[in-house]
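This report concerns only the one structure given below.
The complex appears here minus one protein chain, its other protein chains still in place.
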Amino acid sequence: MHQSQGELRVSTRGKGLYEITRDVRKWAGGQNIKSGLLTIFIQHTSASLIIQENADPDVRRDLTEFFERLVPESTSWFRHTTEGSDDMPSHIRAALTSVQLSIPVRDGQLALGTWQGIYVFEHRSSPQVRQVLMHVIGE
Amino acid sequence: MHQSQGELRVSTRGKGLYEITRDVRKWAGGQNIKSGLLTIFIQHTSASLIIQENADPDVRRDLTEFFERLVPESTSWFRHTTEGSDDMPSHIRAALTSVQLSIPVRDGQLALGTWQGIYVFEHRSSPQVRQVLMHVIGE
Partner (left out) sequence: MHQSQGELRVSTRGKGLYEITRDVRKWAGGQNIKSGLLTIFIQHTSASLIIQENADPDVRRDLTEFFERLVPESTSWFRHTTEGSDDMPSHIRAALTSVQLSIPVRDGQLALGTWQGIYVFEHRSSPQVRQVLMHVIGE
């Protein structure tokens, strides 16, 4: 049994989903683990990680718009507003999704379903560099 | 330290929660691990995994209806509609819950709380077969 750790830096340019499936697969494939568990963790409170459909881009657009409407920037009663109108919605959208995902590794590969892609879900409007940690354990 | 992997196929017949606690417990109990960590992962983007109250069935009904109302099939602005009116809501409901859960194993048993049950949360209307992967590591 062994483990290793790595990290990704993901540059984002506004709200939306940024696919990292290939980067995670590539890193995981180089850790000499045939069977195990991969965990990814994003070190932020205004961006999150989700697994979503990787086929029709409209899915990502609709998903982003849904969160835009569910937690509107224009919410009048927010107290935490000094960092911009997109900041408090970002924290809530991150809470509604997740900052961490664990995925089994089988036959040396990430065991994602056919339509599953891994995405950084950026909730801020301005460009950001997001830090994603990766941990894999297995043999 | 050792690990093992398994899978469950869960047949669903429309939206709602399908309990898999007993199946997961049974599999985990057969892996010869006294102490460790179990992870389950569903390989889909229109079904998810949640832990919910396992006592009153009304909890599951209310939960399902809440998600039905929060992300209505009748949403007029969805672009991704070619796979049916229940498809885009499915992706969003999966994003709002989770495709993965990790649960400690103690004394050879899943360390669930008294009222916690593990469920596949099916978001599609038509019958489906859902693939759930299981990974356990420990000793």
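For clarity, chains are labelled A and B in written order, and residue numbers in each chain start from 1.
Keep in mind that, in the parts below, a residue touches a chain if its C-beta (ideal position, glycine included) is under 8 Å from a C-beta of that chain, and two chains touch if they have at least 3 such contacts.
For clarity, every value in this text was computed on a predicted model and none was experimentally measured.
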item	value
Chain B residues that touch the omitted chain in the full complex	1, 35-37, 50-53, 56, 58-59, 61-63, 65-66, 70, 96-98, 101-104, 106, 111-116, 137-139
For chain A, the residues touching the chain missing from this view	1-3, 5, 39, 41-45, 70-71, 77-80, 82, 88, 91-92, 94-96, 98-100, 102, 131, 133, 135, 137
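Criterion: only the chains that are shown with their structure count from here on.
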item	value
Distance from the mean Cα position of chain B to that of chain A, given in whole angstrom	20
